[in-house]
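To start, the structure under review is shown below, and the notes come after it.
Shown here: the complex without one of its protein chains, the others still in place.
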Amino acid sequence: MTLSDLAVHLGAELHGDGRLEITGVAPLDRAGPGELAFLNNPRFRKHLPGTRAGAVLCRADDAALCPVPALVISDPYLGYARACALIFPEPLPRAGIHPTAVVDASARLHPGVEVGAQCVVGPECVLDQGVVLGPGCILEADCQVGADTRLGPRVTLYRGTRLGRRVRIHAGAVLGADGFGFAPDQARHWVKIPQLGRVVVGDDVEIGANTTIDRGALEDTVIGTGVKMDNLIQVAHNVHIGDHTALAGCVGIAGSTRIGSHCAIGGGAGILGHLDIADGVTVTAMSFVTRSIREPGVYSSGVPHDTAREWNRSLARLRRMGKRDKGAPGQD
Amino acid sequence: MTLSDLAVHLGAELHGDGRLEITGVAPLDRAGPGELAFLNNPRFRKHLPGTRAGAVLCRADDAALCPVPALVISDPYLGYARACALIFPEPLPRAGIHPTAVVDASARLHPGVEVGAQCVVGPECVLDQGVVLGPGCILEADCQVGADTRLGPRVTLYRGTRLGRRVRIHAGAVLGADGFGFAPDQARHWVKIPQLGRVVVGDDVEIGANTTIDRGALEDTVIGTGVKMDNLIQVAHNVHIGDHTALAGCVGIAGSTRIGSHCAIGGGAGILGHLDIADGVTVTAMSFVTRSIREPGVYSSGVPHDTAREWNRSLARLRRMGKRDKGAPGQD
Partner (left out) sequence: MTLSDLAVHLGAELHGDGRLEITGVAPLDRAGPGELAFLNNPRFRKHLPGTRAGAVLCRADDAALCPVPALVISDPYLGYARACALIFPEPLPRAGIHPTAVVDASARLHPGVEVGAQCVVGPECVLDQGVVLGPGCILEADCQVGADTRLGPRVTLYRGTRLGRRVRIHAGAVLGADGFGFAPDQARHWVKIPQLGRVVVGDDVEIGANTTIDRGALEDTVIGTGVKMDNLIQVAHNVHIGDHTALAGCVGIAGSTRIGSHCAIGGGAGILGHLDIADGVTVTAMSFVTRSIREPGVYSSGVPHDTAREWNRSLARLRRMGKRDKGAPGQD
């Protein structure tokens, strides 16, 4: 792909020789001839004058300092994302069912579907065109997978799961396992509540490795369009996640909580059940959301590290203050 | 199933026409004819007068307001759990070994066992009657699985694992991987401690998707009868969890800790190693248990969210107080 072609596809302004062939991408300080680099964060501007990249994606004000051809664009990071997709297009599905895969006779697969080795596709499943199942995927009965959706290796979809189009799920993710619902009986033993809902995932969703999304208890667990979820996230039954919300790794969301659209949930955050989180809410990493949030904004409760010595002092002080207060009149 | 039949099985008092055929369940505000709803939480009582459900499971004092037939019962949630199990009985095991499964000649399988596609069952395994292995399960050598236990897809049992009766394990769970044990040598390199114990699981246990339970180092890791574990929980080597304890998602328990019976551990909680937790302890979500707990009760250290602005002030204050105190005489 030539630099000119890239400029056209990205809607970027070309500075320099457009006939240059772009064959790869690399960081600004390491790129060589034929490689495209980008400059988004001003922190890395220092690498621009000395870059040996074939070309650089950058903003207009940086282009002047660029010693090599430049593609000028208002958002170089977005441009880089799109350039990568052009330079490294995903391999097309290799239509066909691997001979070791087990596909139920009642499943309906578009002829262009790729089913990897050792897959299991259950009764009544429907796989639309362009679907790719990596090796070892297991789809229980009655799953529906939209066009151009790609599952990595060893993804599990329990019965009835619905996936939209262009969904991407990474290895080991589990969608539709039973939610965690039990009622105590007279002997204080737990009696299972059958979990009868499904997991329903919109278009353009990405779900990370070993993430788990439980089926709804009575109704469905719903992941909105364009949601991006990292690895090792736990989504409990009946949760709804609004469109274009992003969740970083290790987040846990308890049952029946509804998260709005365009939210960002930081890594390791925990969110209690039966809450409503408004659109446009950012929860910073390692925070603990205990009440509904009605207004967009940034919310936190993560505690930054200190030296163990200082931190133990802070803890001791918090506790001492408690003791003092207890003796004070009119408290509690 | 008729309403009369349900009343008998649940030990509920029937108000209204018992000949009604119940074909499904649904929430009180959405149920239609033929569907059973339940009213447990008074918060939802407002939906009772207008319900279009076929019948409602509720307490005696709510029955008077119920516009449709009612099943009166002291614990409607428990009744609902049991009704669901009656209306939606689990499919019986389809006895047989899928032709793609690999079962060692020395394994002993009760004739009624169902072994799914792509399973691997190692030497000397014993599977009792009614056992179901979902597709892709892997049982290493010498695993024993009690009657009516059901494994979801892609469950892994390492060698020597013992499961009781009616255990249910969800997709991707791993039981019996090596515990995390290393001794530093003179060069400060880690030397592995071979992990020689097993994982032993009692009857009626449920284990969530992608949860991991490590084998013991010298003795066994033990999960008691009736324990319920959610997804993405980590249980380290030698841990004992007492009967009928429930653990929500993303909990981590370090090595050799013993948790009592009838405990409830909230989501995301972390519990240090070598502790003893008494029976009847509740640990709230996102708490960090650092010392043994001798008395039943509720324990916490989760920090509820605030706006980032307010939270940063709280943090700054805690730190400033520390600085002040350091200057004070007689401190530290």
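We call the chains A and B, going by the order they appear; numbering starts again at 1 in every chain.
Keep this in mind: contacts are C-beta pairs under 8 Å (C-beta built on N, C-alpha and C of every residue); 3 or more make two chains touch, one makes a residue touch a chain.
For clarity, every value in this text was computed on a predicted model and none was experimentally measured.
Between the chain not shown and the residues A:A55, A:A209, A:V222 or A:I293, the one that touches is A:A209. Note that of A:A248, A:I265 or A:I293, the residue touching the chain absent from this view is A:A248. The chain omitted from view is touched by exactly one of B:R19, B:R43 or B:H189, namely B:H189.
In the full complex, chain B contacts the hidden chain through residues 100, 102, 118, 120, 136, 138, 140, 154, 156, 158, 172, 174, 177-178, 180, 182-185, 188-194, 196, 210, 212, 214, 218-219, 232, 234, 236, 250, 252, 254, 270, 272, 283-284, 287-291, 293, 297-301, 303-304, 306, 310, 313-314, 317-318. Listed for chain A, the residues touching the missing chain in the whole complex are 25-27, 30, 75, 77-78, 80-82, 84-85, 88, 98, 100, 116-118, 134-136, 152-154, 168, 170-172, 204, 206, 208-210, 226, 228, 230-232, 244, 246, 248-250, 262, 267-268, 285-286, 302-309, 311-312, 315, 318-319, 321-322, 325-326, 332.
Following the convention adopted for this analysis, only the chains that are shown with their structure count from here on.
Computed centre separation for the pair chain A/chain B is 26 angstrom, with centres defined by C-alpha atoms.
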